[in-house]
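The complex appears here minus one protein chain, its other protein chains still in place.
Chain naming follows the written order as A and B, and within any one chain the residues start at number 1.
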Amino acid sequence: MTDKQYESKYKRVGQRYNRKDAQEKVTGQALYTYDLEFPGMLHARCLFSPYARAKIVSIDTSKAKALPGVRAVLTGEDSDILVGLYMQDKRALSKGETRYHGDIVAAVAAVDEDTAERAISLLDVKYEPLEPVHNVDEALEAKTLVHDDINHLKHIEGVFFPQKDSNIASWNKSRKGDLDKAFAEADLVVENEFSLPAVAHVPMETHVAIVQEDPYSKKIRIWSSAQSPFAIRQIMADSFGISETDVEVHIPFVGGGFGGKAGIHLEPLATLLSRAAGGAPVKLRATREAEFNTLPTRAGMRGRIKSGVTKDGKITAIRVNYDWDSGAYADYGVNVGKTAVYSGLGPYAVENASIDSKTIYTNKVFSTAYRGFGHLETHWSIERQIDILSQKLGIDPYEFRMKNLLEPGTRTMSGELITESSGSPKDCLTAVVKEIGWTGRKTEEERQREWKTGKVRGKGFAMLQKAPAMPANTASSVIMQMNGDGHVKMMIGAVDFGQGANTVMAQIAAQILDIPIEHIEVMSEIDTRANPYDWNTVASKYTFMGGNAVIKASKEMLRKIKEVAAQALRTEPEMLAHAGGEVFHVHNPERRLSYKDIALGYMYPGGNSIGGPVISSGSSIADGLSNLHPETGQGLPALDWTFGAHAVELEVDVETGNIEILKIASAFDIGQVINEKLVYGQITGGVVQGLGSAILEGYKFNKNVQLMNPSFTDNKIPTMKDMPKEIVPIYIENPQHDGPFGARGVGEHPMISVPSAIGNAIYDALGINFHVLPLSPEAIMLGILSGKKEILGTDVENLPGH
Amino acid sequence: MSNEKDCSMYTEHVESGKRKVTIQLKVNGHQVVRDIDPTMSLLHFLRDDQKLFGTKEACGEGECGACTVIMNGKAVTSCIVLAVEADGAEIKTVEGLAKNGKLSILQEEFIAEDALQCGFCTPGFLMSSRALLDHNPNPSDEEIIEVLSGNLCRCTGYIPILRAVKTAAERERKELGR
Partner (left out) sequence: MLSRFDYFKPHNLNEAMQYLVKDEKTFVLAGGTDLMILLRRNLIDARHILDIKSLPETQVFEFVEGAGLTIGASVVVNKIVDSELVKAKYPAFNEAAAALASFQLRNRATVVGNICNASPGADLPPALLVFDTVVNIVGLNGSRQVKLHEFFTGVKRTVLQPGELVVSITIPEPEPGEKSTYLRQARLRGHDLATVGVASRLKPDGKVALGICAVAPTPLRLFALEDQISQRGLSEETAVWAAQEIKNHIRPITDVRSSAAYRLHMASVLLKRGLLKLLGKEG
């Protein structure tokens, strides 16, 4: 089923509703944190380290402080507050040493941005440049420690494993079967290395926070362009030593996140500035340069994979090492590393396997979650390796995958049993392979023939999987109140930053209550004082967890309505049915009441009243998840796996290296479409973002580890001209029994494995295996010109220094 | 209003020492006369002075199109236009698209085709599209793509936006006789 042909079996779930907040967004009324102003508000600017690693010898702030309009100037000497999601390794301002080119050295709050910028220009900092840690190999040698206090960093124990006297922020592991024996018995053993650079999220609204620390109550009020208000609340409370209740977080409209706004970033510094400025609200907004160079990114990664297979195409052994170039601070990076140990094999059933995943500190811009974190990266490695294995075995890559994919009765890397309720990778693969008309790999003769025309076509595909990566106690909740007109006001704890959470939740409630979706209003601004708790808006978890919470709340609302209606109609609640905003007796439908007669309490004709305002709530918690065993990685980390596959047809210009994507078909087993229009948008958007990672994007550092492309001039993202000629979304609906109407998440998945599918299609076209992203025209062309069949990459660190 | 007006006459701003220059222009049909700092960009004039927050800054360097407005009938990135250059000009922003409480066809089609997700780039896309359709009521796919590729969107993958502009053009031709 694709796009506009989709038909749902439900009246409201599955329908193509317009998104709830669209009207505000097309009229310019939608206000983002960037747009907010408050009385007495100050504007902040930062000074960034020009070196990847340097000693801060001195900072003279006197001229900046003397500038009229300046209200606060802060340096690292002014605060020792440590912040961190999983490891407390980051200061709001660097102290003593800077750890990356872009690290914040000083900050100013002033009456306007101009004055703040001028004050920054008046700061006089003396640095002593130090030799930086360039890459993961140097980091692993541990001659220089990015954090020399690594042995004492506070972190979540038993989940993350920093290594003593090293640059390893966490070393996570998983093991199963007897790997040595399996390799010894394999007919063929193939070992490869793959890598990809750091890539930026590029939300159109850069990070921005407005914070006021009330000088009297010490309460902290935050308005932020962020995905996770409750995580900010908790971390701020921890870092500043106050109660969670004394931190209020407001999230207005958010101009994109993609994981880059999942954690906590500018809020602590803005708080310190507000405090230093006597409690004025302070707005701290990242410029686009700071967004690239100071705010975190997706980590670069190197994957080394050794696989053992039998002659007939069964994978019997895999040993994987993932090394994450996570930059100066751990942030979400350690969780990315952790995720790789249970999901880093892709959707394959392999009995003997080991994964070692190291999140490594270097002196680069630090890393965080990015849409499907860890998965685009690990799948780039795994799905290229699978393709190369099938080449070496001489087996069709479709057949080869079908022999090894997870299916009911098999187990994942962490030992989870796959059932019919888990969804089907095979259905996804079969659907996309059919859509692009796959008939097998090109022969060398066919390639040569096409090569003479200057353009060679290729087809390829790749699998993907992802489950939400989250703690075992991840929870969502919702509060619903009925108004006197029978409409419902809903408060959720997740942020709708474009993925459509508000619309999806409204549809689920509307389905159960059987009222028009227009009668459900989801409060679009999150305020932690009013909205109920939600862990983080990340991980493609919300349709599943929020959906289940809304189902509970809607059913409770219905139960309360029916209890009052039963009394009023002199019957039992069980005798009542509901439809179109009314409850009625199942046998005598004329005995009926409208929701609005009950919404604020039912009043009999004589005046006696019963019930009262109808309010309900619902919670959901990640059901049955367990922490992974520290040594074996065994356990249940996944609430719902969404499996998927992409298949690509492309054309390579063999003289220029330019690639044209002619078609990409993308199938996901999402159990049940909740809103076809929104799913479609997640797929087209995710595929094009994945295309950016595949053929275009990436950070470039010079030999001094300074970022060379901190602007749109040289850090490009796809434009409308770069769209694939055709994107075909395919929805597979094998329901998950504990999902809302059977649904699973799909927000992140469309991005994953787009690079792998393109890499595989390029092999089909050219007979060349590329191991490094991006597959830019330059990389493709230089690969062709090299005459080699395995392209292990170019040295990206050889650019001249500033 | 005239281009010939002498802009070299300044009044010294007493407190900050900044020079001010008077500009007179039309914003969404309204006459505006203001004394401004000549270093101010048109974007900042619209946002900070006129409090029209629909126009967004996402790069400040003309690379992303989020700040696109229509100036004298042409789509421009307002972040790299000085406000004083708009003296005598006619400016249209996203706030000027809907009339009499009714969304324009273009806005309706952006909603219907889900041509937006986070919505931050949307005003810019709407204004680039509006300028295009004003000049060319029946653009080909290639013409739409040529004009809109100066606007970056990280959410939608662009396909829904292309669909929205096509259907809007079709409806405008039919319903407005363009």
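We adopt the following convention: a residue touches a chain if its C-beta (ideal position, glycine included) is under 8 Å from a C-beta of that chain, and two chains touch if they have at least 3 such contacts.
It should be emphasised that the depicted structure is a prediction, and the values quoted were computed from it without experimental measurement.
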Contacting the left-out chain in the complete assembly, out of B:Val21, B:Leu46, B:Leu133 or B:Ala168: B:Val21
Option touching the unshown chain, where A:Asp21, A:Asp114, A:Glu267 or A:Glu651 are the choices: A:Asp114
Options A:Gly415, A:Pro471, A:Pro630 or A:Pro777, residue touching the unrepresented chain: A:Pro777
Hidden partner chain, touching residue among A:Gly14, A:Gly102, A:Pro718 or A:Gly739: A:Pro718
Footprint left on chain B by the chain that the document does not show: 3-4, 6-8, 10, 18-19, 21, 38-39, 41, 60-63, 65, 68, 74-77, 79-82, 84-85, 128, 146-151
Positions on chain A contacted by the hidden chain, ascending: 114, 117-118, 121, 454, 655-658, 695-696, 700, 708-709, 713-714, 716, 718-722, 776-778, 781-782, 785, 794, 798-800
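Just so it is clear, only the chains that are shown with their structure count from here on.
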Interchain centroid distance [CA atoms averaged], chain A/chain B, Å: 32
Footprint of chain B on chain A - complex, ascending: 18-19, 21-32, 34-35, 201-206, 253-258, 287-288, 497-500, 677-678, 680-681, 683-689, 711-713, 717-721, 723, 727
In the complex with chain A, residue positions of chain B that touch it: 52-61, 63-64, 66, 93-95, 97-98, 103, 107, 110-112, 114, 116-123, 126, 144-146, 148-162
